[in-house]
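Notes for the one structure printed next.
A single protein chain has been removed from this complex, and every other one stays in its place.
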Amino acid sequence: MFDQFKNWYENRHEYAKEWKAKTGGKVMAYMCTYVPEEILYAADVLPIRVYGSHEASDLTEQHIFGMYCPFCRDCVAQVMEGRYDYADGVMISQSCLHMRQVYSSWEIHKPTEFMYYMPFPIAVESKHARPHLAAEFKIFIEAVEKWTGKKITVQDLDRGIEILNKNRELMREVYKLRLLDNPPLTGVECMHMTSSSQMVDKREHNQALEKLLKELPSRKTDRETGIRLMIVGSECDDIEFMEMVESLNSTFVADDHCTGSRAFWNSVEPEEDRLLAIAKRYLERPPCPTKDATKNFVRFHHVMEMAKEAKVEGAVIIQQKFCDPHEIDIPLLRKRFEDNGIRTYFLELDVTVPIGQFKIRIEAFLEMLRADELPF
Amino acid sequence: MITAITAGIDIGAKTVKVVILKGKDVIGRGMATTGLDQKESAEKAFKAALKEAKIDQKDIDRVTATGVGRMEAPYASSQITEVGADARGANFLNPAVRTLIDIGGEEGRGIKVSPQGKAVDFAINEKCAAGAGAFTEAMARALERPLKEFAELALKSTKSIPMNAQCAVFAESEVVSLIHAKTPHEDISRAVHDSIADRIISMVRRVGIEKEVMLAGGVAYNVGFVNSINIGLKLEVIVPEYPEYVGALGAALVAAEK
Partner (left out) sequence: MSDIKRYKTEPLKCWGKAKELRAKYYREYQEARSKGGICWSGGAEAIDVIPYAFGDDVHALTAEPYAAAIAFDPEFAHKCESALESKGWARDMCAYMRNYWGSVLIDEYAFGGPFPKPHFNLQSGFCCTHAKWFQVLSLWEDVPYFNIDIGTIPFWKEEHPNRLQYIVDQMQDSIEFIEKVTGRKCDDERLIEGVYNDSRTTSLWAKITELNQNTPAPLDEKSMYSLYVFTTLDRARKEFVDFYEELYAETKDRVERGIAALATERLRLMSDSQPPWAFLRVWRYLEQFGVVSTGSIYTIGLEGVWDIADDWSLTPREDLKSRGVELKTREDALRAMADWHMRRPIYAMFYNADWKSKLMVQYAKQWNCDAAMLHLNRGCEGTSLGIMENRTALIKAGLPVLTYEGNMGDDRDFDEGRTVARIDTFMESLGLNKLT
């Protein structure tokens, strides 16, 4: 049922190349989920998010200092290996320092015809962020128009909004099924769905989602749900790791990370000024820790709500090694979980993870959770 | 004209190496493990080299010292850093060498060598990456095999297993997991050597890899490692006949030029 998504995930570059050949359109490789994809769809440009490949590489050391996170190193490796050579444009919407480094190295060594750095606000809760961001979108639109030679109209923006919103709403439908006592999908399957949505034309993705939603509610799986887990953290598309965890009689039923729900959770609400509407959506989405910096701790509230709704029994907190924004959050977030009666286990991810080592730890964690269930 | 006899002494963290030159001909080599008393170890290595050269201490005109313990050789008339000595030695052995990779017990170095035998740029592994030499030895011990046998095993491997790329400590526990998972020892050996080679190559890329590339240091005897380096670099590195003496040779050459 999820083969299409898995296939896209595994053959992302082939997909993008074929898409280009088929449509003659331009591909924009982007970093960070704060990129307003609505605008790119409006411009008929295909946005694809830059991912790592989870392979060790010896090409990064000369570009990046050792204490930068594995994800950004992996991304630089992809760029230097030439795996994104088909990209016509590259952009970043400002989040963390690490991704800025990826963008920089890309710009220095493999510049494309369109390079764009979008200064996305940090103070997402400030009332001034919205007009400012809308103005940034306008500057961006002008740059894109110059690049593609095509004017972006209000109708174009509406089309972009519609494609994105539909994708978000359909995936939210799938996420509702994760709340069931016996979810008809695993965390790994869900991950293939969400990550592939960042890799392919969302119109095709939407079709696949509609098909999936017809079959999924009545799907009979032969696996037990086991312990209900949530996975929380930074970028996480480590399929091998998630497969290992779910092979130990547990299922990921919720997530908060940017390759999962955080990227698509809310939709654009229609408004006369389309750019203000889009800005609102990105400012109010579940934040990346880099954008959650007031005493309101918005992110923690969101995560706890999700955990409760999904009746999570344990949370696996994962973090890309050296990711400061997450490192700042994690001890406080763990406390939030524990205060709400949900145990947590913390793991640092690298480009590749020592599965054997991690398995021992996860087994112990699950054993502990099962012991909690015993009535005596 | 009397040909000068000079010596180079390389006092490293693990071993002391001595090379004696008559003019530009090597007439003696000696090595000793660096004990707690560096002076004593240096003397031992020196004696071995003198014996091979069939000469007396007093026949030596000048000595240049290199290595971390180079200040512990009061009889040396000059000192040169390991990087400088390495570049000099490599250039003498093969003037076409532009990149030298030297892997010692505790430290790995990449050196960009000028046609004149000077070090024009260098990279040394940072604190976090454990010395390649010490790491392979620990891995061989984990497999309960002599180092040489452990290294040779890698050549028989047909499968490359990726290992954790950054952290030596994790890599070590990962090897233990591989052993428990009954992974063939050949593949484990290959994975260990690949992972070290990977880290070394990453570092050397900082100075740029230009042909010819020479591999120095005791680790160059490790055929598994050489194999992984060659695969990683997509070229054949030059392994000199006495790879661990490159620095001492460089020092002796400096003494000869004074």
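Note that the chains are named A and B in the order they appear, and that numbering of residues resets to 1 at the start of each chain.
The criterion applied here is as follows: contacts are C-beta pairs under 8 Å (C-beta built on N, C-alpha and C of every residue); 3 or more make two chains touch, one makes a residue touch a chain.
From a predicted model like this one, the values you see are computed outputs, not experimental measurements.
Novice: Which candidate, A:Asn7, A:Ser53 or A:Ser104, sits in contact with the chain we can't see?
Specialist: Missing-chain contact among the listed residues: A:Ser104.
Novice: Using the document's definition of touch, tell me which of B:Thr81, B:Ser177 or B:Asn230 contacts the absent chain.
Specialist: Here the residue in touch with the unshown chain is B:Thr81.
Novice: From the list B:Phe46, B:Phe122 or B:Phe225, pick the residue that touches the absent chain.
Specialist: B:Phe122
Novice: Going by the contact rule already stated, which one of A:Leu213, A:Ile328 or A:Ile360 would touch the omitted chain in the full complex?
Specialist: Of all options in A:Leu213, A:Ile328 or A:Ile360, contact with the hidden chain holds for A:Ile328.
Novice: Of A:Arg83, A:His132 or A:Arg159, which residue touches the hidden chain?
Specialist: Of the listed residues, the one touching the omitted chain is A:His132.
Novice: For subunit B, which positions touch the chain that isn't shown here?
Specialist: Its contact residues with the unshown chain are 68, 80-84, 118-124, 126-127, 206.
Novice: Where does subunit A touch the missing chain, residue by residue?
Specialist: Touch with the absent chain occurs at residues 61-68, 94-98, 100-101, 103-105, 107-108, 117, 119-123, 126, 128-129, 131-132, 135-136, 139, 289-290, 292-295, 297, 321-322, 324-325, 327-332, 334.
By our rule, only the chains that are shown with their structure count from here on.
Novice: For subunit A and subunit B, what's the span in angstrom between their mean Cα positions?
Specialist: 45
Novice: Residues of subunit A touching subunit B in their complex?
Specialist: Counting only subunit A, the residues touching subunit B are 55-62, 66, 70, 321, 350-357.
Novice: Could you please specify the touching residues of subunit B with respect to subunit A in the complex?
Specialist: Going by the criterion above, the answer is residues 126, 128, 162-167, 170-171, 173-174, 176-178, 180-181, 195, 198-199, 201-203, 205-206, 232.
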